[in-house]
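Left out: one protein chain. Kept in place: all the others.
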Amino acid sequence: MSATGIIETQTLEVSLGPQHPSTHGVFRMDVVLDGEYVVKLKPVMGYLHRNHEQIAEKIAWIANMPYTDRLDYFCSMTNNWAYALAVEKMAGLKVPERAEYIRVIMAELTRLLNHSCAIGFLLSDCGAWFTPVLYALRERERILDFFETVSGARMMCNYMRFGGVRVDLDDQSLAMARDIVARWPAFLDEFEKLMTENEVLIARTQRVGILPRELAINASITGPMARASGVEYDIRKVDKYGVYDRFDFRVPVGEAGDTFDRYMIRILEMREAVKILEQALRDIPAGPFIAPEAKLRNFKVPAGDGYGRIEAPKGELGFYLVSEGGAKPYRYHVRPPSFINLTILEDMCLGQKVADTVIILGSVDIVLGEVDR
Amino acid sequence: MSNLLGKGLIDGLVVTAKNFVGSYFDGNRKDRLFTYQYPEERMKLPENSRTFPFLVYDGTPDQLRCTACKICETECPPQCIYIVMERDANGKPLQRPRVFDIDISVCMQCGICAEVCPFNAIKMDCDFERSKHGRFEDLLVHLPELLKSNEYYHQIKSAEATRVDATRKPTKKPAAGTKPEKI
Amino acid sequence: MDAIYQLIHAYCPTMPDLLALVLAILLPIAIVMGVFLTVFALLTWVERKALGRIQNRRGPNRVGPVGLFQPIADGLKLLTKEDIVPDAADKVVHFLAPVLVVVPAFLVLAVVPVARGFVPVDLNIGVLFALAVSTASVLALFMAGWASHNKFSLLGAMRGVAQVVSYEVPMVLAAVVVLMAAGSLSSVTIVEAQRGLGGWFVCKPWGFVGFVIFQLCAMAEVARTPFDLPEAESEIVAGYHTEYSGFKFALFQMGEYVAAITMGGITVTMFLGGYLGPGSDLPKIGWLISACWFFAKFGIIVVINIWARGTWPRVRVDQLLGFAWKLLLPLSLVNIVAMAVWHFSPSKLVGWVASAVLLAVAIVALVRLNAGAAFEKRSYRFTS
Partner (left out) sequence: MTIVFLTMSAVTVLGAVLAVTLRNLVHCLLALVLFFLGIAGHFFLLRADFLGAAQILIYIGAVAVLILFAIMLTRNITGTEGGRGSLGGAWWLGVGIAAALAGLMCAASRRSGLAEKLPYGATEEGVVKEIGRLLVTDWVVPLEIMAVLLTAALIGAVVIALEEERKR
């Protein structure tokens, strides 16, 4: 059933979501179908809007930290870091070396956690009946245990502080982290053996949802998605924030920019993240974990503005803050990677089939908490 | 594909078979069957873990550390704490709360109240079994329910409690006007 | 039937003839229904348990010992649930669809020889009957999808119809090989034709290819992963039974399961030697041993189904149909030729080699033809 000169068929408008098993939350796609082909797709966002930016402008600088946990609830550590980075830039706080290392460890563990779950859910969208997801969750559990031991909470860590981190890593938790990192390559091998060469997966993902390089740049796509399209852009390399210039790691870049590339780039990035973690856990210096001049209460940021950005697992996560010198931000703006990456969903989905829209959406790797804020 | 077509499918089957068989010979539970069978077995929570706040008292419940300074009330991100200071017959403030309510349906367990408290009076609990039948009144926790002894604090978080006790030793009960310790 | 009739006469000579006749008809039906409904309930438990272990979970373990009573609990739950019919639905068709799903599934059971001398109805066209009746489920799919007045349902139904119709063709053609070998359409005769060491049809080149084709088609026919498109939950919610709840939903699940069971039974009968096996011919307890053999072989099919479901992703609609028309259909035609080669070859060895070579060449050629440009090996560059 396709639109040709021979038989005129009617299009069918289907609303995928907000209650749909694989829209990764309350997200809606208004899809116009011709048979099984997508001729039009409109992403509808905002079901999870909760006034994140407005709330932030009403409360103290530090009180915002737990709110950033809830942006991308998979990666609270990197959210914390981006926000802390922006504030530190404005306040001119110097972060002690040990804290920088701890931050790198946390961020890279978050990357492992996010990517493994992202591809797990992508495969689940392909119909692999939750097996890959549960393998990913099994490994994620270790990282979450580690996060809980260190920060007190599994997902809403609220761990970073302006000028450092809240709790130091003791030897026991460092050993825990080393154990996780040591296990990870084996898990990746198992995962890859399970799926990467699976013919069904290849047939489903190769040349599906192609994002051309130019479009990726023009739409300011970042993160693994941009790199899968061949854009060599990684803020860890560009900005060298934190202590990333001390680690030896490579950035994988894809060619075709299709769903399969986005899947593979994530796996390769995890392998690189393991390398970074090994180095960071080996080299972590002793010293204070928070800047001595940093304080929690009555914290004021000098007037001015600042933009702090990091390479979050999903892409560039930025916080643009304006201060009037008071105890609260005057303006607080988030540049969430999944929101920006989601804007070109229609371009990737046109001409594909309904079944493909779901896996293309899965390969974008969105978290609605961040998209809608 | 350089290798044989269908190899990927077989490889996947091998992995799932290994996991299937492995789950029966899984000595260390965390390797494969990582779920806890909740009501029968409980997770051992690490010391740092935090759920809802509680108020620490030394000895008897009337010797609570809280001075109703309202720092936690102002710093609380979702504004879920409500404090009214006790006053005597003449209207003189008594440095302890008459009302201390926490709406745990709003509380987001961030632990900032415990961090900012200069008197180590409010701490984070480890008890996650707080479900109630009602949605509103039942989840509004009042002062008597919030009070927990220092012994309880030692019981759930011994290292942290010992550290706190060490810093508190010199001044048993902070006098009015004591500078809050720097954090 | 006659045997039971005689038996009843022998033990209760006073019973009126008509009653004895009715009993003789109803008794096998009751036995078959009872056995297969138990198998159905047990199988849902086995599947959930096995999938759980595959996925590092425990599976159901709360109701009864190791969760054995879970199917009963599920049934009770679904029975007590509210039955919701959408306002815009076509009420009559919406009601009829779940019924129509279950009926053909059970009808097929009538021709499956479960043990030696035990087949509810030994139709002389047994296999054809089974294939024909199982096709009728197409209609139920369509009725459910269309009557629900839901776009997801309709999409699922159209997918289901296209899928079942497409896979029917290679399935019947794969079955033709067996019919040629056995020279009969009767299920009992087909089983008896597989006597002897290595007599199972699956042990022969054409039989093996036929078995693989038939098994794949059977999986597609009853919408099991990786061909579960009509109810692909990540794409179209629940497909054609999106708008069903309560016991109607249970009927859909049951219909599907029973269809899967009967398809497994047919596969066992046609390719795996049915109830045959060492000891199945013993005089007194032979029927019991043969039943054990049947269910053991049936277990193999179940394992294949569950294992595939726990591992493989789902294919896409066009790939699914392309697989049927471009690969399975030509292969099954070549398979018939291979059977002819086998039949007319002068000696067994020549037949073996000739048909095996023919099939191997056909498989390689077809795979090459279809997968020529489909899969590419990717390499990634790294910047540092």
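Going by the order they are written in, the chains are A, B and C; count residues from 1 in each one.
Keep in mind that, in the parts below, a contact is a pair of C-beta atoms (placed from the backbone, for glycine too) under 8 Å apart; a residue touches a chain by one contact, two chains touch by 3 or more.
The structure displayed is predicted, hence computed values, not measured ones.
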Touch criterion as defined above, residue of C:66, C:125 or C:304 at the omitted chain: C:125
Residue of C:32, C:138, C:258 or C:302 touching the missing chain in the full complex: C:138
Touching the absent chain when the full complex is considered, from C:73, C:93 or C:304: C:93
Positions on chain C where the hidden chain makes contact: 90, 93, 123-125, 128-129, 131-133, 135-136, 138-139, 142-143, 146, 149, 151, 154, 158, 161, 165, 168, 172, 184-186
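By our rule, only the chains that are shown with their structure count from here on.
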Label of the chain whose CA centroid is most distant from the centroid of chain C: B
Geometric centre distance via CA averages, chain C-chain B, whole Å: 54
Chain A and chain C: spacing of chain centres that average the CA atoms, whole Å: 43
Contacts with two or more other chains, residues of chain B listed in rising order: 1, 5, 9, 12, 15-16, 19, 32, 34
In chain C, residues with contacts to at least two other chains: 54-57, 310-312, 371, 375-376
Residue ranges of chain B touching chain A (in the complex, touch as defined): 1, 3, 5-9, 11-12, 14-16, 19, 30, 32, 34, 45-46, 48-50, 71, 75-77, 108-112, 115-116, 124, 182-183
Interface residues, chain C side, partner chain B - complex: 50, 53-58, 61, 307-308, 310-312, 367, 371, 375-377
In the complex, chain B residues that touch chain C: 1-2, 5, 9, 12-13, 15-17, 19-20, 23-24, 32-35, 37
